[in-house]
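I'd like to ask some things about the structure below.
Here the complex is missing a single protein chain, while all its other protein chains stay put.
Should a chain be cited, it is by its letter among A, B, C and D, assigned in written order, with residues numbered from 1 in that chain.
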Amino acid sequence: MKIKKILLTALSLFFSFSLYAASTVKIGASMPLTGMFAVPGSKHLEGYQMCVDIINQNGGWLGKKVVLLGIDNRSDTETAISQYERFINVDKVDLVFGTFSSKLTFPTSTILAKYKYVLPIPSGGALRIYRRGFKNLFYFQSNPAEYYGKQLLAVVQDRASAADQPKTVALVHADDFFANSIANGLLGKKVKLPGSGKLVEDMAPGYIAQAGMKLVYHEQWPEEGFSDWLTLANSIKNSGAEMVIGMMASPEEAVQLTRALKTVRHNPKHLMLTQGTQSEFLEGLGDATEGIMIYSAWHDEAPFDGTLAGQRMNNSDFVAKYKALNGKLPDEDVAITFALCQGIDQAVIATGSVDNARIMSWLHTRSSRSPVKTILGDYYWDATGLPINKQALIVQWQGKELKFIYPTNEFQASSMVSPKPAW
Amino acid sequence: MLKINNATKSFAGILAVNSCNFEIEQGTISALIGPNGAGKTTLFNCISRIYPIDSGEIFYWDHRLDLMPTYKIARLGIGRSFQITRTLDHLSVTENLVLHTAGGIGNHLLLPAITRENKLKADEIMEFLGIASLGEMDMGSLSFGQKKLLDLGTVLMADPDLILLDEPAAGVNLRLLEDIIDKLVTLKNQGKTILLIEHNMDLVMEISDEVIVMSAGEIIAQGKPTEIQKNAEVLEAYLGSEA
Amino acid sequence: MVLFSFLYITMSSSWNIIGGYGGFISIGHNVFFGIGAYFSGFIYARYGISPFYTAVFAGMIATFFGFGVGLITLRVKGPSFIISSIALLMIFRTLFDRWELVGGAHGITLPHNNLSVEWSKIPHYYALLVLMVLSILLSWYVRHSKFGLALRSISHDEIKSEVTGINIKIIKVTAYAISAYLIGAAGAIWGDYLTYVRPNIFFIILIAANMVLMCILGGKGTVTGPIIGTIVIIFFNEFILANFGASELNIFFTGLLMILTLLYFPDGIIGSLKKRKLLPGFLDWD
Amino acid sequence: MEFLQVIILGLCLGFVYALMVSGLTLIFGVMRIVNLAHPILIISGAFVSYWLFIKLGLDPILSVPAAALAVALLGVLLYKLIFEKNAAQQTYSEMTVLLTFGTAMVIDGLLAFLFHNTQRTTSPGYATDAIFIGDIFIPLAQLYSGIISLVIIIVLAVFLKYSEFGIAIRATSQNRTSAELVGVNVKFVCLISFAIGCALAGSAGALVSFVFSFFPSRHWEWIAILMSLVVLGGMGSLTGAVVGALVLSVISSLVGAFYSPAWSTMVFFLALFLILIIRPMGLFGVRTD
Partner (left out) sequence: MTSLLSIRNVTAGYGYGPDIVHDFSLSLNESEVKCIIGPNGAGKSTLLKAVAGILKPRSGEIIFEGENITGKEAYQIMRLGICFLPQERAIFPNLTVAENLRMCAYSIKDKELAESRIEAAFEMFPVLGERLKQIAGTMSGGQQQQLVYARAFTIKPKIILIDEPSLGLAPALVEQTFNHIKQIASSGIAVILVEQNAIKGLQTSGYGVVMDLGRLAFEKPANEVLQDQRLRELYLGKAIKK
């Protein structure tokens, strides 16, 4: 019986932690601060925190201080789920912010839909996340991953000279939620719900085929613990592909793949990656980054307007603020979550509450005339939570700096380095 | 009853048992003696097929023991003890005794570990061995001598027809030794067959009908105890020879 | 957390059958957990039959696999067995990572039930409660049957067991298969609870490490040991979580606990108490 | 041509694997400890190199001795705290395996807590360079680490073969009692062997740091891979482990290149499983029963 008593005491002690201060607005965010998504995950949290700090400097929300509970889920799905449940049941948070990656978003969205919490998603673009009929999702980047491929190829077709048009493509990617989704679009596969095989969308014939290019090599590497980069790079080299598209879940993999390609001295005309805007990428590769194109949601020179806490917060303001705080340029990963936080901030101010149902309906009624205005541009969503009319950016490393080169229609883009210089 | 034909077993090229031949009759006590390293225990292990023999045959009535798995040999009614006792220290004494009933899988999955009959019989055996009160104790907490006794007890519990005993008297005190001798003789009178390895020559000479002498893997003599005692070759096996 | 306790009591009690009574330490036992989850999950996703019905069969599939695998791996003992169990886990992990039919590395997504938030966990709660009770009963039963007697004797001395007429191979393999049953069934329920089944949730070594640790800490080879062990570990984990956040320190402390237990209480809580004759009667079910 | 290329890549990796596994096999040979903590010790070594590289810009190859020394000290500490109690046992027990498992968890958790589970690599200049012989290229990183591994293994082999203490180590692993009877302080030999094994892990870590990316929890995967190499080579045999490492990494490279890199690690796991089941002693090991 004694044991039981001790256990009960421990239990009550433990729950009492959470019973403090009702005069705050609490936001829960379970982020991958360690593990394979550690780098982008930590930066995502940085963006949230920076935004929340600014809100608090301006008096908080509805007169209450905003507290961000950002904890580490080790890039582990099960942990992420239990943490969100914990936020809701134990910490009694008012709102939640989304986590990083499709992999973690997919399962957590299920739970949050059940609890009817608004889930603003910073990174999690796989189509099947949105095709399950949930009403609580709002994606704060561009197209779903399946549609990325179009833009990846369009940048080359639109901007590279005729001589540099690649005829052959090698497609390599992590066996990752997000990367697979992009690959499905490029290859024209049927997108299905895993397990049940329910068709989500048929992407045939695929963007590569549409662009008139030939796929000469396609390989996936396992999501965790892959180390055979040289063999992979060698196979790419043997295929002789003129354009290499590499899609990965983390910047480390981008570094590894690029290093391996450099080591085997494979010089494609174009190298396109989905990760690599981070400073870690530059540190890992140095001069070798020249000419590498990266798919990105944000760029420091994009002239987007936005507000935060009722104040003006344009992209340039954000960059200036970040520089003042950290002495360097912000990363895409910081900007995305900052923008997301801006969106929710606008919703809270507009509805005058932190009630999830009201925020949800307010966000759903956004349109091209009254969008949410963020440093990533204007957002309004379709019923599934995907943004309408939102294009992503393609950026390129030029002289160790990121320049955005695509799209060209919205604002002035830099010139493109083409073809990619040899290693 | 038990017939061994040309059994041979070698380990890493050394012949431990070299074409042994002998037979033992039902209802007799036979003793297997010989100096250390003669291969007696190895022969026992071959009979209960803890390892297979290299060549030869072992018959129990008309069953080929050398082709059977160990547990089937046990179920034919051949029980054995070990020289270095192999009691299961983390089981209770009673559990050790009723172990042999745990054999198969079918009906035994449904039976409790110790049935009422098992318990009665175990108590009886413990009574006989003079350790009646120890049933619930862990085997590990028993003294060496008690373990040695229980090893004999586990064999008796199974009520086998052929009993192989490996040095039953080693480490047993004198009073108990007489009891064991009595018990063995009683068993023999009940029609059981006993084959034992023993170094206590007084005991061997007293109770056995037949003595088989092994030396360096071979059977060098077989006969009545009195004959064996007079056999010069046997003494030479023990004391060594000039050559 | 309660669900978690139920789940792990089920698993560690089941593990105890082969690992505690039988003495075969498997650090890859969650293979069956995964198999159960995949089986039920797959059927649910494809044919809409709820895992609550198919859990029974998921257990059977796990048992079936256990039987097959046991025939192969139980031939080796000791460290070799431990290593082979790790290898088994890695093989299954790699296989399921690549098996497109069941979603590869992304696994299977299951529909979630239509119950409201407050009620949605209730079915899992009862299902796991049932499994837990079953596992404890099974553990108790095995402990007190002739089968369990044979098993415990095998863990100590295979040769002795065999000469008393025990068919050690059958007993070992059956025990392995039985211990797989409830773990498989629990996997099915857990998969439904999480609403998705992925290799990197079900086939990670830490799950098995937890089972082993819970069992050893509580006292392996006893009925109540795994229960106590599980409760202690789960509270310990929660304590770490609450005080240090969900960090790697959890792994650190788990490992530390394992080392300390092995060095100083190899008999576990129950075993040590029993040895000192301090064990309260209501915990002594052996 | 491509075939040759793949084999060269496989061989380079093979030597690194051989070094990774040599400490493991030494410790097993002398002390009968199946050290599941070995992979995490390798990662610890990699961390030492990493910090020296980041803070001082020290080339990871030059930091091999430092990593070796650091991990050896860690090993001595572990040995004194955890394994000494069991080291006297001639027969290895399951508990020791679990102890090493727990140790692995402790170090993993600690490293991950202090330095986070992010993937790291050291990137000296040669890490992305290669020499070309016609169409065949040899990546310098792999080449250097392979060569240094080979050198370390040779030094180890020479030490074991010719030095007095080396012979004592081998003698102890063959027959503990006899070694004691000719005047060998077996406990001391065990301690030193454990330290040497850990030093090998540390130096392997330094070399691995620029060949693979590493993070603390990476070691779970390496456990099975390294085990497959020792088991193939016969537990406790250095030559066996080297041969095992070369054979398996070449096969794995071939699978990666001609089938799919996704399946290349499967080679190790399957090999491990099958060998344990079919020949528990390993292919080169001597039956001891």
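Remarks
The rule we apply is simple: a residue touches a chain if its C-beta (ideal position, glycine included) is under 8 Å from a C-beta of that chain, and two chains touch if they have at least 3 such contacts.
All values reported here derive from a predicted model rather than from experimental measurement.
In the full complex, the chain left out of view touches B, D. Among the residues D:171, D:190, D:241 or D:276, only D:171 touches the chain that is left out of the figure. The residue from B:3, B:72, B:183 or B:199 that touches the chain not shown here is B:199. Those residues of subunit B that touch the chain absent from the view are 14, 35-37, 143-145, 167, 170-171, 199-202, 204-206, 216, 225-226, 228-229, 234-235, 238-243. Looking at subunit D, the residues touching the absent chain are 164, 167-168, 170-171, 174-175, 177-186, 286.
Definition applied: only the chains that are shown with their structure count from here on.
When C-beta pairs in contact are tallied for each pair of chains, C-D comes out on top.
In this assembly, A is the chain whose CA centroid lies farthest from the centroid of subunit B.
Rounded to a whole number, the gap between the C-alpha centres of subunit A and subunit B is 75 angstrom. Measuring from the averaged C-alpha position of subunit B to that of subunit C gives a distance of 41 Å.
Note: centroid distance subunit A to subunit C, computed from Cα atoms, is 37 Å.
Residues of subunit C in contact with at least two other chains: 94, 97-98, 247-248. Among the residues of subunit D, those in touch with two or more other chains are 112, 117, 221, 262, 265. Residue ranges of subunit C in contact with subunit A, taken from their complex: 41-42, 45-46, 94, 97-98, 102-110, 112, 117, 120, 194-198, 200-201, 231, 235, 238-239, 242, 245-248. For subunit B in complex with subunit C, the residues that touch the partner chain are 48, 50, 69-75, 79-80, 82, 86-91, 95, 98-105, 108-113, 154, 158. Subunit D meets subunit A in the complex at residues 2, 5-6, 9, 112, 116-119, 121, 123, 127-130, 132, 137, 139-142, 212-213, 215, 217-218, 221, 252-253, 256-257, 260-262, 264-265.
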